[in-house]
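As structure tokens, the structure follows; a few thoughts come after it.
Every protein chain except one is present and positioned as in the full complex.
Up next, chain A:
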Amino acid sequence: MPGITREEVAHLARLARLELKDEELDHFATQLDDIIGAVARVSEVADQDVPPTSHPLPLTNVMRPDEVRPSLTPEQALSGAPAQEQQRFKVPQILGEE
């Protein structure tokens, strides 16, 4: 069973914008490897004719009619924002200079 490599953990950390120290990479690589191994056992017991499950409920087609419902006020929407300006969410610099 292929596990997860230290490089893959570093890559995932970067995608999630998490800064991990060297020893943390080793630590999480081992832990994630264990978790993936445990989950992989599920596919060992499942037969070919058992489709992978993404939902525990046997439901399909839960839809709502296209009818407008009240939104939050801008004040409510922004009430949890760490910073705001011009009634908009203010976020830090996204990209530096080219």
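In the analysis below, contacts are C-beta pairs under 8 Å (C-beta built on N, C-alpha and C of every residue); 3 or more make two chains touch, one makes a residue touch a chain; residues count from 1.
Definition applied: contacts and distances are computed from a predicted model.
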"Glycolate oxidase", "Amino acid ABC transporter membrane protein 2, PAAT family", "Xanthine dehydrogenase family protein subunit M" or "Aspartyl/glutamyl-tRNA(Asn/Gln) amidotransferase subunit B" - which is the UniProt name of the missing chain:
"Aspartyl/glutamyl-tRNA(Asn/Gln) amidotransferase subunit B"
For the chain left off this view, which of A:27, A:41 or A:90 is in contact with it?
A:90
Hidden partner interface residues of chain A, rising order:
12, 15-17, 54-55, 57, 59-74, 77-78, 80, 85-98
